[in-house]
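Down below is the structure, laid out as structure tokens.
Here the complex is missing one protein chain, while the rest keep their positions.
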Amino acid sequence: MADDSEHRGDPVREEGPRSTTEKDEDIYTQLKNGSLKLYELEKELPPLDAIRARREFIEKETGAALENLGIFSIGIERVVKRNCENMIGTVQVPVGVAGPLLVQGEYAQGGYYIPLATTEGALVASVNRGCSAISQAGGAQVRILHDGMTRAPVFAADNVIHAKQVADWVSAHYDELREAAESTTSHGKMTDIVTYITGTSVFVRIEFDTKDAMGMNMVTIASAKVADLVAEGTGARLIALSGNMCTDKKPAAINGIMGRGRSVVAGVALSHDLIREILKTDAKNLLEVNYRKNLVGSARAGSMGFNAHAANVVAAMFIACGQDAAHAIDGSTCITTVDLTDSGVYIAVTLPSLPVGTVGGGTGLETQQECLRILGAAGSGNPPGTNAKKLGEIIGAAVLAGEISLLGAIAAQHLARAHQQLGRG
Amino acid sequence: MADDSEHRGDPVREEGPRSTTEKDEDIYTQLKNGSLKLYELEKELPPLDAIRARREFIEKETGAALENLGIFSIGIERVVKRNCENMIGTVQVPVGVAGPLLVQGEYAQGGYYIPLATTEGALVASVNRGCSAISQAGGAQVRILHDGMTRAPVFAADNVIHAKQVADWVSAHYDELREAAESTTSHGKMTDIVTYITGTSVFVRIEFDTKDAMGMNMVTIASAKVADLVAEGTGARLIALSGNMCTDKKPAAINGIMGRGRSVVAGVALSHDLIREILKTDAKNLLEVNYRKNLVGSARAGSMGFNAHAANVVAAMFIACGQDAAHAIDGSTCITTVDLTDSGVYIAVTLPSLPVGTVGGGTGLETQQECLRILGAAGSGNPPGTNAKKLGEIIGAAVLAGEISLLGAIAAQHLARAHQQLGRG
Amino acid sequence: MADDSEHRGDPVREEGPRSTTEKDEDIYTQLKNGSLKLYELEKELPPLDAIRARREFIEKETGAALENLGIFSIGIERVVKRNCENMIGTVQVPVGVAGPLLVQGEYAQGGYYIPLATTEGALVASVNRGCSAISQAGGAQVRILHDGMTRAPVFAADNVIHAKQVADWVSAHYDELREAAESTTSHGKMTDIVTYITGTSVFVRIEFDTKDAMGMNMVTIASAKVADLVAEGTGARLIALSGNMCTDKKPAAINGIMGRGRSVVAGVALSHDLIREILKTDAKNLLEVNYRKNLVGSARAGSMGFNAHAANVVAAMFIACGQDAAHAIDGSTCITTVDLTDSGVYIAVTLPSLPVGTVGGGTGLETQQECLRILGAAGSGNPPGTNAKKLGEIIGAAVLAGEISLLGAIAAQHLARAHQQLGRG
Partner (left out) sequence: MADDSEHRGDPVREEGPRSTTEKDEDIYTQLKNGSLKLYELEKELPPLDAIRARREFIEKETGAALENLGIFSIGIERVVKRNCENMIGTVQVPVGVAGPLLVQGEYAQGGYYIPLATTEGALVASVNRGCSAISQAGGAQVRILHDGMTRAPVFAADNVIHAKQVADWVSAHYDELREAAESTTSHGKMTDIVTYITGTSVFVRIEFDTKDAMGMNMVTIASAKVADLVAEGTGARLIALSGNMCTDKKPAAINGIMGRGRSVVAGVALSHDLIREILKTDAKNLLEVNYRKNLVGSARAGSMGFNAHAANVVAAMFIACGQDAAHAIDGSTCITTVDLTDSGVYIAVTLPSLPVGTVGGGTGLETQQECLRILGAAGSGNPPGTNAKKLGEIIGAAVLAGEISLLGAIAAQHLARAHQQLGRG
């Protein structure tokens, strides 16, 4: 633990020095000899004790002191059941705020402080500068272009003729499949089914309006129901509930083209004056940086990301706000565009596949929920779905802030200097 | 804060109820009227007080109670300088352990408990099952195939002839540029420079052996030095220190082909018996799932990720171990292969661009460092670089565990059921 | 001209030795001094004379004897107006036939001789072997999965809110736009409009059933009409009738996912006996070659083509049958799959974006039309569209033949030997 720990919480100290009890010894012995599995501890002990016993076992096994991992305040009753098995504690990820960021969306309207969980020096400061630029320019214009979480089970057909019959059967039974899908959830609505045939593999991409949930679980359960009907109705063998045409947590063109999660676009007009005063550069240089780096450089690199550092903002907001961090992969597939205009530039970011939610997943953890509350987007929206869309719009605007700031810094060739001052070794 | 908070730390309570002081009021007023900026608080107050004041300001501005964000134990003196500006606290991300995972690498040898920071139910349990399978099979074979962090400044040449001259100049001055690059660091060694011309844009991709650091900052500073020399020597204009052919935090074919960070391959032979007993399926089904989902499905989706859920493991280990979470984008570009063999299957994962380090960045935070200690990979290795490579090998093996478990579960069509039991709403 | 030219036609000789006339001299002088442009020759002379005069001018200017270019039999009245400006003659591309290939499609049923225009030694022989395998196996199962040619004009909106309004306007005026689009053609039917927003750029992807035409021209003209209405109705500026989201003559994921032209799948079951007797290998080896080469190799290469040599067959049939050779780029985007079955393997090819037609373009040239006649697919089908679909099915089956043969040859490690025997230096 760090030197200044007296300022902060320490449950061990609080409780008084714990002496190792007989029961502790016992459990250690059982874990050691394998008669008790690490994951069975919750059956033997209350959650907090189970976490401690497991951590202590790891400490003994590895010789690593793990006291800070054991310091946390989140309520873990639900966490150990729904979010994390074999828990030994938590890591603490620093949260900084940027903003206020003025957002002119359909769901997010007004100024927002942007919580960013990150250990990358200069990131919060950079986003903060972008927030200033946007806010002074009148705010980020944001729109949700599409909204739909997807799962694509894959089936094996006997041959390509059978494959075509499976696809035709799905089309012919659309209504029936939708009813079945929707019978598994009280919230979601099925919005589309598209089939893809590749040889004998038939992919059935099912899309849901998942309201305020990110919705992977909802659509997976619904897809299981649909998949059973398809298998039964066609004789095709269900191979996997996810056939990778969903596409989940992997960069994929299909998400860019069809959309997945919340498809968001955000943009702002920056005047010549504002570019000069806040970004210390000019329109022509901004354009050239975006052109040579984000467009030509990415094209030549065979990249799916045509942006400067969208992933930084998406990942930092996702971790802060209890989103699935692995979704930053699809979520950060962003195209940044800089248009020359008569009065300066119009900069925009397009995020076709941002999977976000404000209920479920990690959104219920206390610290994460507090970050969502900073945005006024915790829990279910009224009407349902509006909170998740609001979160999507704010993330879009924050990515825009990050892009503007970094493009501006590059245009002024300040990048290396900024890193030397603020960065890590 | 959660109901069971009495078991855990709470600095506010510890200190006794704090009454709002005059100074507090004063600061709030200054923040409110803009005479003091949020990022200037550290100039006025000790770090912990600055964090608290900032958090309280956000609470007042947004009406959100943020008490849990304020509960943390990491030492923040260095954090506020190097990792996170405008800090208001930390989010607590649950950490579970999977394992032990038997690893047969060149740097990691033996059994390891894998720390995973995640809120996705079932993930730790799934990886754990994969660890069992691998360990019972004799351990994961792992190799580092390539090791080099890159930065690719982009220059504007006058025309394509000039562009060719710039590339030729770089080749002719390789030694000089290497000396200059290495003069900026006491640790790293420049290992390559490759130039790419696209029209008038010249990208100079500089590769470094960054030892135990992930190394983005090191190579950025070195690249700045190189870039100045190139600009001076050729008259080409430096447009950006990163021209997106690096490629950092974006999925990109160039990383898959040239390698970036630690390029890792991990594999294991699973016997028919083991597949049946642990994975409850058979070799033929494993093969078919990988074929239709990870290969054919990803191909048709236009995906760069030919795997089941590498991102889950990479992101969870990155967050636990203080890696840059946004690097999960490049880090999770994984190809999973399943070979039929006489005795069962050989499953492997190939991660061409895993950017990891054990010094710098978030690795110094107490909770994150404890996770690295669980792996015996905290701080500098002896010789330098061995700890980062060890971490790379372990992540490779853990990704393999995740893939084996999920492919096995899918092959047995357990996915939906597992999610219903363990997942979120 | 070659030694054995007496066996073949030579218009020059036929006409008796032409002496250079005064008019010829005159024209040469005018071309030389620039008072007459090469492309203006058809205004001065009958087509054949214009072609000859142009060829002779090029001969004089370059010193190259071009007598064989001048030997051709196609009727050039229409060619010079519709297919090729500034004509100087034709190149003769050798045509070989493979087959008969037994096809079990919906439009092509029976045995077909496959015309292949190629100069790559071993290609026809290789396809021929594949035809044998398929025919002996009972024929290629083929299906058209989707049928629609596309154009995607791109518009510039004022900002992202305006962009969204443009997309909404298009949706709201779907029927009106369809009517306008269809007013430009007596054949085609508009089947879909999808809009994509990227920053301020709005792409309106218009899809047509173009019947027996490949249809690029038809859909371009229709798109022009639609584009004018969109521009007028929304105030967005039309930037280009093709915004590259069509996507024409470039490899693009959007074509793989949405389909373009005729989307074709073809497959066949090969028994163990047949694999052994014709392909001289076994099922396991076929599977392994496809797995390591077409799936894993292509994945790692960052390729969009997951096949062995689909392009060879597509290009050769396109040139033979008067298709646009540049369309081989999109047309050859093929995924080849090999499934292990109880009785052997099931091999299939999936071609999501094969742009073919049997009327228009180069299909009217005599030699090309003769190739179409070999397939019974020249001109308009009855009902319209059936001939183009038939051609699509046959090409799909022929690609399958090529894949089977090459995979088989590789599996038997015959590739190099075959090339040494049949190939070029």
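Observations on the structure shown:
Lettered A, B and C in written order, each chain numbered from 1.
Here is the rule we go by: contacts are C-beta pairs under 8 Å (C-beta built on N, C-alpha and C of every residue); 3 or more make two chains touch, one makes a residue touch a chain.
Note that the structure is a prediction, hence the values are computed from the model and not measured.
Although it is not drawn, the missing chain touches A, B, C when the whole complex is taken into account. Per the touch definition above, the residue from C:Gly105, C:Gly148, C:Gly243 or C:Gly261 contacting the chain not shown is C:Gly243. Contact with the chain not shown here comes from a single listed residue; of C:Thr118, C:Ser263, C:Thr386 or C:Ser405, that residue is C:Thr118. Here the missing chain is touched by one residue of A:Ser201, A:Asn244 or A:Thr337, and it is A:Thr337. Across the entire complex, the residue among C:Tyr107, C:Trp169, C:Tyr196 or C:Tyr346 in touch with the chain not shown is C:Tyr196. Think of the hidden chain as still there; on chain A it touches residues 253, 256-257, 284, 287, 291, 295-296, 298-302, 304, 306, 335, 337, 339-340, 350. In the full complex, chain B makes contact with the omitted chain through residues 141-143, 145, 156, 159-161, 163-164, 167, 196-201, 253-254, 256-258, 265-267, 269, 302, 335-337, 339, 346, 348-350.
Quick note on the criterion: only the chains that are shown with their structure count from here on.
Under the contact definition stated at the top, the chains bordering both chain A and chain B are C. Over half of the residue numbers found at the chain B and chain C interface occur in both copies, marking it as a same-residue contact. Think of chain A turning onto chain C: fitted on CA atoms, that turn is 180 degrees, to the nearest 5. Mean C-alpha positions place chain A and chain B at a centre distance of 15 Å. Chain B and chain C have CA centres that are 45 Å apart. Residue positions of chain C touching 2 or more other chains, listed in rising order: 253, 256-257, 302, 335, 337, 339, 350.
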